[in-house]
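Of the protein chains in this complex, one is absent; all others appear in place.
Presenting chain A:
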Amino acid sequence: MRRGGPWAAHLAVAVFVLLWTLPLLGLVVTSLRDRDQIAASGWWTAFSGVTLTRTFRTPPGGEGAQPGGRYALAGNALEGGGRVEAFGIDARRPAAFHPGAVADLGKGATLTVQADGAYSLTAPHGLAAPQGQRIFLTATVGPSPTLQNYADVLAATGIARSLLNSAIVAVPSTLFPVGLAVFAAYALAWMPFAGRRLVLAAVLGLMAVPLQVALIPLLKVHNAAGQALGLDPKGFVGVWLAHTGFGLPLAIYLIRNAMAALPREVIDSARLDGASDLAILTRIVLPLAAPAIAGFAVFQFIWTWNDLLVALVFLGPQGDRLVLTGRLLNLVGTHGGQWDILAASACVSVAVPVAVFLAFQRLLVRGLLSGVAD
């Protein structure tokens, strides 16, 4: 590869990075744009300026002030800044006049729009347009980042509630499997007993079982138990249990690998000193295996936060228990094509796992790597 020169590697990696980041960047930029601008031009134009076509209607013409004996109306047709490229008075020719040109409205009335959007309308005897005069504008609007889309989705779509639900699902679903797996992994790594290889093989085998295979019976058990105990049928207990069960094989496997890689002398000398297994686990093995355990926890948190299937099955596809992924699914159905809503909602839903990823990337990679140790 060196033969191609280092610039070839730099260029190829740059292409990779662009392809892998631009789709996400496009959505983030879109979420910060005004709804009209999103529909008018691609997000990549947001940094320069966008040409929009707008319609403005002057206040109704009545018997206004008449300086110099003529009726006059003035104001600014361009709200929110920008520059007028052309204007018109007829929907069929909306860009007939350059800024500063005088448009003849008939019966002696004239209209002028300046580049900054200032318009002045004059007429000899008052304006006979009870709804006001329509002005068609072609205007260039500069980048105008706005948080309005976020305010809208947080207020109206239930995204805020779903953010809380996702946290309620993901945090226990991360802590439970770690807590259970630590003990199992220690037993499989450092406690000799008959059948250990068999248990380990079974755990590995379960790792390859698609969770769909377990879903129907587990849901039936969940519903039956809920009915017998009088629990809320759409409570969080079912999701926690399912995520714990589905995450356990990988948790046991990764944490066991990390524990098994510890130097044997350390454990042996602790045993000779009379330390119990529980003491060895909590005082020696846990601190040493902490990075791998934390790595799995990061992985499991991101996984459970991002899950849609388990949440849909146990919390239902509607209602106030929806997690972010489920909410997003519903919004795609109800607001398809409304990119202001979809982009902002998607950005809210990916913000937490992306932040966790960026903060703990090293731990995550280390945890994953302990699963492939040759």
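Odds and ends about this structure:
In this text, a contact is a pair of C-beta atoms (placed from the backbone, for glycine too) under 8 Å apart; a residue touches a chain by one contact, two chains touch by 3 or more; residues count from 1.
The rule is simple: contacts and distances are computed from a predicted model.
The listed options are "3-isopropylmalate dehydratase large subunit", "Molybdopterin synthase sulfur carrier subunit", "Cyclase dehydrase" or "Sugar ABC transporter permease", and the UniProt record of the chain not shown names that protein "Sugar ABC transporter permease". Residue A:L328 is the one among A:L137, A:V153, A:L328 or A:L363 that touches the chain missing from this view.
Considering the whole complex, the residue from A:A72, A:L200, A:A270 or A:L288 that touches the absent chain is A:L200.
One chain is missing from the display, and on chain A it is touched by residues 1-4, 6, 9-10, 12-13, 16-17, 20-24, 26-27, 30, 38-44, 180-181, 183-184, 186-193, 196-197, 199-201, 203-221, 241-242, 244-246, 248-249, 252-253, 256-257, 259-261, 264, 267, 277, 302, 305-309, 312-313, 324-325, 328-329, 332, 337, 339, 342-343, 345-346, 349-350, 353-354, 356-358, 361, 365, 368-369, 371-374.
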